[in-house]
Structure formats: structure tokens, C-alpha cells
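The complex appears here minus one protein chain, its other protein chains still in place.
Chain naming follows the written order as A, B and C, and within any one chain the residues start at number 1.
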Amino acid sequence: MNGNRFGRLFEVTTYGESHGPGMGVVVSGCPAGVALDERMIQDELDRRKPGQSMITTSRGEPDEVSIQSGLQDGYTTGTPIGMTIENKDAESGKYEPFVTAPRPSHGDYTYSAKFGTRNWGGGGRSSARETVNWVAAGAVAKAVLAQSDHDVRVKAHVNQIGEIEAPDVSFEDIREHSEDNEVRCADPETAERMRALIDDYQERGDSIGGSIYFEARGVPRGLGAPRFDSVPARLGQALFAIPATTSVEFGLGRDARSVAGKQRNEDWTVADGDEDHVVADEGDPIPAGNDHGGLQGGITTGEPIYGEASWHAPTSIPKTQATVDWETGEEKAVTVTGRHDPSLPPRAVPVVEAMLYCTILDFMLLGGRINPDRLDGHPGQYDTDYHPSSPRNE
Amino acid sequence: MNGNRFGRLFEVTTYGESHGPGMGVVVSGCPAGVALDERMIQDELDRRKPGQSMITTSRGEPDEVSIQSGLQDGYTTGTPIGMTIENKDAESGKYEPFVTAPRPSHGDYTYSAKFGTRNWGGGGRSSARETVNWVAAGAVAKAVLAQSDHDVRVKAHVNQIGEIEAPDVSFEDIREHSEDNEVRCADPETAERMRALIDDYQERGDSIGGSIYFEARGVPRGLGAPRFDSVPARLGQALFAIPATTSVEFGLGRDARSVAGKQRNEDWTVADGDEDHVVADEGDPIPAGNDHGGLQGGITTGEPIYGEASWHAPTSIPKTQATVDWETGEEKAVTVTGRHDPSLPPRAVPVVEAMLYCTILDFMLLGGRINPDRLDGHPGQYDTDYHPSSPRNE
Amino acid sequence: MNGNRFGRLFEVTTYGESHGPGMGVVVSGCPAGVALDERMIQDELDRRKPGQSMITTSRGEPDEVSIQSGLQDGYTTGTPIGMTIENKDAESGKYEPFVTAPRPSHGDYTYSAKFGTRNWGGGGRSSARETVNWVAAGAVAKAVLAQSDHDVRVKAHVNQIGEIEAPDVSFEDIREHSEDNEVRCADPETAERMRALIDDYQERGDSIGGSIYFEARGVPRGLGAPRFDSVPARLGQALFAIPATTSVEFGLGRDARSVAGKQRNEDWTVADGDEDHVVADEGDPIPAGNDHGGLQGGITTGEPIYGEASWHAPTSIPKTQATVDWETGEEKAVTVTGRHDPSLPPRAVPVVEAMLYCTILDFMLLGGRINPDRLDGHPGQYDTDYHPSSPRNE
Partner (left out) sequence: MNGNRFGRLFEVTTYGESHGPGMGVVVSGCPAGVALDERMIQDELDRRKPGQSMITTSRGEPDEVSIQSGLQDGYTTGTPIGMTIENKDAESGKYEPFVTAPRPSHGDYTYSAKFGTRNWGGGGRSSARETVNWVAAGAVAKAVLAQSDHDVRVKAHVNQIGEIEAPDVSFEDIREHSEDNEVRCADPETAERMRALIDDYQERGDSIGGSIYFEARGVPRGLGAPRFDSVPARLGQALFAIPATTSVEFGLGRDARSVAGKQRNEDWTVADGDEDHVVADEGDPIPAGNDHGGLQGGITTGEPIYGEASWHAPTSIPKTQATVDWETGEEKAVTVTGRHDPSLPPRAVPVVEAMLYCTILDFMLLGGRINPDRLDGHPGQYDTDYHPSSPRNE
């Protein structure tokens, strides 16, 4: 209700501001019996953390996660997983000039208009720093999926920075190569050009927009609720929740505007069972193509779900800009110094993946593909003889 | 949870399938004291209903709404408004060939994969026909907003069909002229060309995609929840829930990819109080532009909220296509006869507006801008002396 | 959020007032593949309907249900089940004196204090008539449970009216005999005395309170969420939602106050597998007694869940009482004529059972004991080859 919670059965609740004492996330609804440790969370946080390269903010945050609850002997117990992450390098002081004189295109004005006050250090609650919580939750979802009977694979990479677009890259290449460079573009030659462009903007005290291509394979057929909770509706919410997202597309996306029905409609064909891109057995109907992006009627077909999302240029730039103090009504100049990313997509890649993991797992729990109480066949040793798939003894 | 409900305080719950006995919608959380009658609902339904022009399906549905509850003497009572709409021209028979042999690119296969069965008449629950419920709910939200102290205005029009794009049209022109033609494009010359294109596709037994531009003005500043329930997140869900939506953009949208921070960032200036496009008093800070689409940090600035969404071409076309019967495993040819729209955006315009009305009202209730129990100063005559804004007697 | 919806995966949304055009209920989240028809709903409604005996209101409502959606060929499809029930014998006129002069101990004043207006015919939205919707939803839940692999049995009977208490009656006797008489007390001799007492109050123009004993058997072990959504918490909400409920107790209930730990604690023993009151296989641990009412730590043990709830005397009595007109400030006399029940429990029995069915099914869906998409092995003929319990082909 208040914007601090995501998901229905796999519920993620977060707290924390950019420059407060600490961040935290409660993951409620994680099935029992999943092997989980801090290293698995940390690996994902490290992909998002500041200071990882020259094109990310130099703020010195180790982003060390501590798991406070929800585990027994290395396995989840089904009870909420509380995770905390301290803020260690917060310097609020330099944000004092903006307390009542909002920075251009930030959330300063709107948060104050809503609440009459705000955490004014950094972006406060509106800061992209807060997505550290999302990535921690996504790491839990990823672990659940990896240990389930399903073979769900999610990966994203940066496919455009400024005018520089990546060519089409295979899903396998995205999985293998998107982390090879700091830009997180799976095509090495494009990555180099993107990197040069970002450097150029950074040197000029400017910033630049960009976009991410994402894909999920192995998602079972028949997932997604009709109507308001369709897969695109829920993923749309998930992706637009990421700070600075300006567009989301699935399948043909925006290009669908000028495509005819005859061209887009895909015949049904018979699976030979060797396809590894689609969830189907030999003899099952499968679509002849995937312009539909894995979604028909808002529900999954078993084909890959894919799409793109865009991010506008970071609004924190060291240019002198004009603002107005709302206490005095006076116009004044502001300069946003500090440590900021020159382009968002490289660090948004793990955030996009986290939101996909969380949303897909939520749909799998809601669709009964993973038992919400506990994984079948998990190795926890304190079992009773109840087995979800065998109601015999109930 | 199950996809049949939308909104948090202004809760919309729907039922009904394309070829079942009837459709219905429950609007729960509408404040008391709002003048409402069936005519106000019907006017909106008539904009969406089939058979309204040569470029819409000829299915003969009057879409007459009946209000079953929630009113006293012409005013809402705060209790749920139940509305029913009969299906009068359902001919399921012709869908029998598709029961186990899915039509290409429809929801036939995915609904069956999920539920193991489905309402196979028409698109069943996946049909765009079901949006009649959404438009009815949107009409209620529109009435609440119109009678509140706020001057919220919402309008959309078709801005692209196939390759034909409309030029920029002012919000006033969209409000005045988008309903002048059957395509619902506010630029008359473009509308004519779009109409010719649609006719052309229809004659060839084909269909074509397109898009809608939408805008909301007068939305108070400071609306929207942080993070997961930001305005773009919730509107993103709302718009991607509409059948066949393939992209959603806010503000600069997809183009933000190649825009620099210096260019996009908007200085704060001082309102002179005469601006009618922005919610601000004299002396308030207002942004110098609106590339941000009325949203900063996911919360409203008082500037117009605007964006675009795309729809793929209708999948029901009278072409012979290939499918597979999943009972027999046999390939077979299907031809989808029947009455279908050749392009979706003209009839999606009222649906988009309905989702905007519902979402904006929900945010206004959640933000305390409209009392969730009752409108201030409403003319209902059975009042006690409690006034929400004056807690004196409590 | 607004009080018109119940349940999480099995979501029940209702509309309608005592004297409006009609009542309705949307059941969303019912799994596909359940045989359902109007007769199954109607049988339950007939147990609750007015005019069924001399000790119920004589209002002439047939309470005929019409299913508007969610079925295909007699089986549920997983999409929402819309049900409507017309009001046929509404005479609002006689409630006009109470528009601004509230009847004692009704909801007249409080609804107006909340909403500034209200449906003033009968009790409007606050009327117990509205529970017809609940019973319809409960009939759906009962059908799902009956067709599942589980053997859940729910039954309630009236165990006290005024000072007359029923002796302990076995669950089998409650199931077989509670519907044998108009009071719905399974002990025939007590039923007769209760009946005489109710007649006596009715003749004197008065009314009387009473209570219901309820029990559920066959509920699987391990159901219920920790903490805020424990079984007693959710059942407590469900039962206190019924109009005029004044107490709810589980297990030892109120008497637990004076029971020592040594006395109440129940040793664990070994099931021999022949027990039919408990869900357990041979060799499983089972408690030596059931003072805990089937619930430990808020989660089910497999033992019967049981308890009691009380209802105050109906507030509509033909006595002349004093009220105040809030428009004029004047004191005046009111006499509530009309057709009213002299005691609530006899007609509340099916309502209690409905709330138990809905709540238990909701927990079974949430706990993965029944697949939320569809019943395993259901006889619907439009299946794809996906089976929830066998992820092989996904």
C-alpha cells in the first residue's frame, strides 16, 4: 500500500535511506528447505555496489549483508529472512543547500510536497542506493529457483547507451559475456564504444541515458494471472519501480505499432522435444516464432520472455543549475557535487535481474509450481512425514 | 492476488467472459456523496462498445449497465457499487474448432496450460470484451474526480496506426477533437489517413498495430508512493494489463536513452500563478520544462503526466493458419471467422482513460487528497455533524 | 481494504444492501476443474433464507442465485465466479422515520457518521441479509474441498439460547441432526426447549441472544501462517465479521483462564492409524487430547478445530424506544415494525459454516495442499499436458 513492499506470496519489504544508519529488507514467503548463506547474497550485491569501476560513483560502501533470521543450519525455514546492510560512507552535510531548494529533476521537491519533509541526505528514500535491498531479495529468489525442479534462467545486459546500440546477441552470449566489462554489454566491441561515450560525458560533467535488454528462459507454461495481474502487468510494475525508468517493452514492444496481424501471428507447430529454448515436450504445440515475447493473453507460453527498458540520464551532474527556495521564494544557483554515476544501465543490470527473479518466483508460487511452504525433496533433516505432493496421510 | 482486482483504496473487482451470461464489476471504496447514475456509466461504455463504427467488430452488444447497489437517492453511499452488463450476442458455437486446437497468438493455449480448461467461447476471460467492466469502473472514478475540489482532466487519442504518425496535438485539441472521428485521432487529416489504412488492412483480411498518447492534467503535487508503488509503477501495471499492450512510456520514454543529463534536467523557476497547465500557486517552484512527464522520484510534480502505449495488431484475422490439436497431436488448419476489430487503439482509448482515472483516484485517496469515506460538502441529506476536516467534535 | 472482500487466494468480494435492487458476490481464486452448479449454491442459500420457519423473518425472499461466469460445461474454469441474487420483497418505505433518527443499537447512526449518508432501507449494507453472499461463496469453497483429495468436514449447531444450554453432542450427531429442527440444535430435547424460549420472546415482542458451537475435521496438519495470519487470527476475523457476534473462542476458550499448564499440556502419543478424528498415519505423533482445539502455535495439528461464538439479541424489536433526530436535535419515539428474527443463531449456522469453509480453503491454497490453478485429476476435457505435480515437461 505504501510502496515499500513488493510481491504477493514472495513478499519483499524494505526500509532505508541513502544517508541513514542502515538499509534493510525482509523477505517473507520464501519456502523452507533452500540452501542459503550470506555469500550468495553478497555476490549479487557486489555486482551492484558503488565503486566497482571508474564509471560508477566512488562512494565507499562495502554493502555487506548480514542475515538476521529465517535460517537453520544453512537452510531457509519458511519464516521471514531479515537482512541488514549498514551505510558506512554517508556524508549528508553537502546536501544541506538543497533542503528547501530542490535539485533539478530529483525527487527533492516531490517528496517534500508529499510528506512536508524528507530525508534530505543524498536522495533519501528516493535514492537508487535503496535498490541494494532489492538485489538482496532477488538473490534469495534466484537461490529458490536454482534449487527447484525448474530451470529458470534470467539475464540482462546493456543494449544501448546514448546513440550507441548493441547488435543482437544470443542469450548464451549474454549469460556468458555481459559481466566481462564494466558497461555490462555482452558485445565486447560495443561495450568499448559505450565505455568511451560514458567517459566522455563524465569528463564533460554530464551524464547520458541508455537501456537494458532482458530475457528469462525456462519459465513454465501457464504462469500469470488473468487481467490485472498478468505477467506483463506485474513485470511492468516491477521495472517501472526502478528509479529513472522511462519505458518498458515486451516482445516486439514499440515496434508492434507498425506490424500487421498476418506477419505477427505465429502458427502452432509440434515440438520435437530437442528445443532447449522452450518449455515443451515432444509433441506439444509450440509457436513457430516468438514475436509475442513468451506471453499470450498475459500468460506464459514456455517461450523466452524478453523485452527492453530505458533509463534517463542521471540527474546528479556537476553543472550549475537554477532552483528556487520554497521557504524564501528566491531563485538561486545549485551545483550538485558528490559522487555519482554518469549512466545508470551498467549498475541497473543486477537490479533488473533481481526484479525478474522476484516476480517470476512469485508467479511460480501463486501458480502452485513451487510449494509455498517448502521445496520438495529438500535436505532439511527435521521433517515430519507430510509431503506436499502426496496428500495420503492427510 | 488472482488478477481480477485492481486498485488499493479504490478497489475494482471484475468477473465475466466474452461469451458467458454476463459481465460485472464491483467498485469498492468509492467515497459517499458523489452524484452517480447509469447514464454517466453508459456514456463511457458507449465509447467502447462494439458496432459503433465500420472499423469495430459488428457484434451486437448494447452493453447496457445496471447499477445494483451503492446508491441512495442518486448519490453514492460509500458501500460497494455493483454493476452488471448482460452478454446478448454470444455465439460460442463457432469457437468449437479451437477447443483443443489453439488459435495462433491468442490466449487459448496459455489459459488451458494454466487452468487445464477454459471458457472457450470467444476469448473467454482473456477477451478484450472484459474491459467493458474497466470502463464502467473508470466512469465512477471520473465522476468522483469531477465532483471533488480538484480539477483532474484525463484524455487520450490515437497517435499512430501502422506507419502513420500523428503530429503533436495540444491537450486542448485532444480533449475537443479526439472523439470527432472513428479512429479517435485528434488530428483530422491524420485520422483520415489512419482510417484509410485500417480499411485497407480490413479488406485484405489483415489487421494492424498502433499506439495511444495519453495525458493527465491537474493531478495534485506529491502523489504517489515511494519505490514499488510509484506513479509510473502503478500506471505501468494498469496499462500493461490492457490486452495486447506491448510498450508503455512516460515523459521522454524510449527516447530518453540518447538524451544527456544537461539537456534533460530542468531548472526550477517561480510560478506566476497564471499557468493553467501546472498545479501551482504564485511563487511556488515549478520546473522549466516537462521532459520528466510530471513525475520526479516517481511522485507527481504538478506538471502534466503524459506518455504513450502500443498495441499489437489484433490476432483474430480470417487468414487460414496452422495449429496443433493437443489431444491428438495432429496439425490442422484454422480459420478465425467472426467479428473482430482490425486495429485496437480506436476502442482502447476509453480503456486507457478508465485506467488512468482509476489509478489517479486511488493515489488521491491514498494521499488524503480526497477523504476515502465521503466528499466534503456533498449534498447528501442524511449527514451527521461529523466533518472529516474538522475533528473538533470527535 | 474497504471491508467488502475476504480471503487471500480464495478471494470473496460482495456488494448489495438489504433493500437495493440486488446482491452479488464475486469468487476469485477458485481452482479450475471443480464440478459446480446453481443447485449446489441454492441448497446452502435455502438453509439461510428468510421465511424458512416460524422463528425467522417472514420477508419473502426466494434468494435465487444465478451464476454469471466462471463455468464451462459444469466445471469451474479458474476465472471469477460472479453470482447475483435479486431482492424481491424490499419495502423501504417503513424505514423512512429512521433516516435521521437512528434505531437503537443498529448501524444507522454509525454508518451515517462514517459516510454522511447511508442506504436507509432495512439495515442497508449493515444488514445480516448481506450474508447471503457469504453463504454463496461458502458453497463454492465447500464444493472445492469436497472434490479435493482431502476429507474436510465442517459443521456447526446452536448450543445455547438464553440460559438454555445444549449438552455435549458428538460431531457425528451434529452432522446428522443439527438440521432436524428449526433451531438447528443437534440435541432434540434441548432444541424443543430453545424453540419454546424463542417463541416466548417473540410473543412478548422481544428477542434473545445465543451461541453456536462449530467444528472442522480433516483439516491437514501444518496449515496456517505464523503470527498475524495464524488460523485463530483469520478465523477470529471471519467470525467477528458476522453481524452481531460478541465473542469467539477456540479450544478451551474462556475457560482456559483457570486451567493449569500441567492439566492442559497434552503428551504426544503414537497414532495407530485407526483414529478417524485426526489426520495422521500409523506411527505419527498425535496429541493425547484436544484441549488445544486443533491449533498449536496458530497452526493445525490435524486434530479437530473447534470453538464457540456468541450473538447478541436481534436489535429489531417492536418495542417503543427513544431516539434523537440529528437534524433537528429533537428526541422522539421509534417503533421498529417489520419482519425480524427473534434470535440469530439458528440462521447464523450456515453463515458460520460458510466462513469456516472459505477460511480453511484459503489456508489450503496458501499452503499448497490444493493447487490454486486447478484440481489434480479433474475431469475437464480441454487439458494440456501440464500437471502441477509433475514438472517434467516444464
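In the analysis below, contacts are C-beta pairs under 8 Å (C-beta built on N, C-alpha and C of every residue); 3 or more make two chains touch, one makes a residue touch a chain.
The structure displayed is predicted, hence computed values, not measured ones.
Student: With the full complex in mind, choose from C:10, C:109, C:214 or C:357 the residue touching the hidden chain.
Tutor: The single option touching the absent chain is C:109.
Student: Which residue numbers on chain B touch the omitted chain?
Tutor: Contact residues on chain B toward the absent chain are 1, 9, 79, 149-150, 218, 220-222, 226, 279-281, 284, 302, 366-369, 371-373, 384-386, 388-389, 391-394.
Student: For chain C, which residues lie in contact with the unshown chain of the complex?
Tutor: 1-6, 8, 14, 101-102, 104-115, 123, 125-126, 130, 160-163, 201, 206-211, 221-230, 232-241, 243, 245-254, 256-270, 283-285, 287-288, 292-293, 295-302, 310-315, 317, 319, 321-324, 326, 329, 331, 366-367
Student: Which parts of chain A are in contact with the chain that was left out?
Tutor: 1-5, 8-9, 11, 13-17, 20-24, 26, 28-29, 32-33, 66-72, 75, 77-82, 84, 99-100, 109, 112-120, 124-125, 326, 373-374, 378, 380-386
Please note the rule applied: only the chains that are shown with their structure count from here on.
Student: Express in whole angstrom the distance between the two chain centres, defined as the mean CA positions of chain A and chain C.
Tutor: Computed from C-alpha means, the inter-chain centre distance equals 43 Å.
Student: Averaging only over C-alpha atoms, locate the centres of chain A and chain B and give their separation in whole Å.
Tutor: 27
Student: Indicate the whole-number Å distance between the mean C-alpha point of chain B and the mean C-alpha point of chain C.
Tutor: 37
Student: Two or more other chains touching the same residue: where does that happen in chain C?
Tutor: 1, 9, 79, 373, 384-386
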